[in-house]
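One chain of protein is taken out of this complex; the other chains stay put.
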Amino acid sequence: MRVTVWNEFRHERANPAVAAIYPAGIHAAIAQALRAAGVEDVRTATLDEPAQGLPPEILARTDVLVWWGHQHHDEVGDDLARAICDRVHGGMGLVVLHSGHFSKPFRRLMGTPCTVRWRADGELERIWVVAPSHPVAAAVPAYFELAREEMYCEPFEVPEPDELVFISWFKGGEVFRSGCAYRRGRGRIFYFRPGHETFPTYHDATVQRVIVNAARWVAPATVTAEPFVNLRVDPVEPL
Amino acid sequence: MRVTVWNEFRHERANPAVAAIYPAGIHAAIAQALRAAGVEDVRTATLDEPAQGLPPEILARTDVLVWWGHQHHDEVGDDLARAICDRVHGGMGLVVLHSGHFSKPFRRLMGTPCTVRWRADGELERIWVVAPSHPVAAAVPAYFELAREEMYCEPFEVPEPDELVFISWFKGGEVFRSGCAYRRGRGRIFYFRPGHETFPTYHDATVQRVIVNAARWVAPATVTAEPFVNLRVDPVEPL
Amino acid sequence: MRVTVWNEFRHERANPAVAAIYPAGIHAAIAQALRAAGVEDVRTATLDEPAQGLPPEILARTDVLVWWGHQHHDEVGDDLARAICDRVHGGMGLVVLHSGHFSKPFRRLMGTPCTVRWRADGELERIWVVAPSHPVAAAVPAYFELAREEMYCEPFEVPEPDELVFISWFKGGEVFRSGCAYRRGRGRIFYFRPGHETFPTYHDATVQRVIVNAARWVAPATVTAEPFVNLRVDPVEPL
Partner (left out) sequence: MRVTVWNEFRHERANPAVAAIYPAGIHAAIAQALRAAGVEDVRTATLDEPAQGLPPEILARTDVLVWWGHQHHDEVGDDLARAICDRVHGGMGLVVLHSGHFSKPFRRLMGTPCTVRWRADGELERIWVVAPSHPVAAAVPAYFELAREEMYCEPFEVPEPDELVFISWFKGGEVFRSGCAYRRGRGRIFYFRPGHETFPTYHDATVQRVIVNAARWVAPATVTAEPFVNLRVDPVEPL
């Protein structure tokens, strides 16, 4: 399982409060959690690197892509977004985190607006497990809490998840489908809600466990690079 | 659309506090709401009536069955439970309310334990619409509140709903999938959570609207009484 | 229910064999079937009309869009494709026919390659009803046949349908999920497979019934023109 953790990596460099939480970037914190869980082949990629961090040769050796983006979704090239979706269609797993709900790859793969209602007041989020036997919920207790998080609330404008794994309760009175599993083409996609940059969410042990579980769940047996085409075929039975 | 509202109708006769809220029974309150919404053919049925309120001729003229039961699920005859499921398979719509999650017909139709976690402390429930365009959510605001309700919390041990329409937020910190739509056989089923007998939930205008919407959504074009059998058929093409 | 039937309308003008079957175009045949079934407000639109037949004012008054396209998908403007998807998100129903599986609007809404395997040898197609109580299958027999059709075969690279209504059997030995129902945003989508331009499929009474059923099933209660945005909201409960 070869994992690439992609991060916009702008907040951490522009905002000292974010840098204080994630001095090496959100991607580094997530990559470290994956490695600590025994995932050996983990690399990171960021928006301001050449080819926006994902040149073809890197994408071609990525089995699982973890994505964090927020304010600069539009800067991600359309060609890159398309290449990512193509690779998901071919089998690559995709773990989309937090504000990545509005990223180009996720919106293209969902086919819906993917909008949410939100409030970044740093309130309590309590995440309930709805599907306790789902692999992404392995070793996750009935619920876990994040003392300070951004709030997202319904309606989350996505297709009905193939499997709904988590639902969030927010102190301010709202709910959200926080763990959504999809199959698209040959690939699997898991959306996981928490992770606003101004809170230490990705240092939380249970959040890390969910991300590791999700990476393992979306990991494919194989990824095909063959393009999907409409193909003429001969009859099997005589006509 | 011929609707039968079935109620256990024991609490109202045994508990003066319940009788004060529903003097003619929960079934009467729901039937009245349906009639007020323009549903013309509405009858009621209760557990202590002959044939437990649902003799074959009544079931046979029921297009939509609304079900409220709580502490006496086991008294409902297995033959009646089976007949109800058979009719749902043939197309009858079924609206299951609140503690009806543990009724024989619902459990048989789901094939899962249908258990919940609960607390009847009369706390605030806020019900969020997750699928705003679903017919059951028609004219329902983004959320609505019930000042005092029993709490149900996840995991709700049901199959993944075909469509999830409502999620509840509870003051005490829990969440629940409160509006779940299913198709089983030719019939449609809608589970709607609120309605503990000691609270005036079925007098709430929005709750009534949801129940009316649900009755209309589960209503079939036709119901077949033909039994489902394994049937030998001749080939269409020459063998 | 205001229906617009969109057609590429090139084959009929370029190929005398197609013109012989659909002298006024495929769109005209479908529109006539809808009108004959009692749908009053039906208009047609074609690729070579101004604004490719769908200027904003027409799209804004379309509740149900029926789409037939084949060899010129790429000529449909990206802005138009986006506007169609936006309107589906807002509630507009979409009936996608045959080779429309590879149209821009359908592919964007699905988020997957939408490719098929195919053979246009004019063989027998037998379409089986898998979901007899689905409204799109109303008054459709257990199966119906088209003596000569193009073959499409699996894998059909679409997301798992919310409801699978038809499966096709082909003389040459293949199968295909020929009737696929989806909900995306506020809108409903129905994909219906038959309809190669060189065969008189849209003159078939059962095919017409399915299209009429599908148009009725995808028809929305309302369509919202409000754009979907990420919206900041205040807390409901005190923080």
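Labels for the chains are A, B and C, by order of writing; each one numbers its residues from 1.
Keep this in mind: contacts are C-beta pairs under 8 Å (C-beta built on N, C-alpha and C of every residue); 3 or more make two chains touch, one makes a residue touch a chain.
Note that the structure is a prediction, hence the values are computed from the model and not measured.
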Touch with the omitted chain, as defined above, among C:Met1, C:Ala83, C:Ala131 or C:Val236: C:Ala131
Hidden-chain contact residue, picked from the options C:Ala19, C:Ala120, C:Val175 or C:Val233: C:Val175
Residue of B:Trp67, B:Phe102 or B:Phe144 touching the missing chain in the full complex: B:Phe102
Where the missing chain touches chain B, by residue: 85, 89, 102, 108-113, 115-119, 121, 123, 151, 153, 157, 159-160, 162, 171-174, 182-185, 228-237, 239
For chain A, residues in touch with the removed chain: 91, 126, 131-133, 135, 138, 143, 162-163, 183, 185-187, 220-221, 236
Contact set of chain C toward the excluded chain (per top definition): 126, 128-132, 142, 153-156, 160, 163-164, 167-170, 173-175, 177
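Assume only the chains that are shown with their structure count from here on.
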Chain contact topology (line, ring, star, complete or other): complete
Chain pair that, of all pairs, has the most C-beta pairs in contact: A-C
Centroid spacing, where centroids are CA-atom means, of chain A and chain C in whole angstrom: 32
Chain B: positions in contact with at least two other chains: 126, 131-132, 163
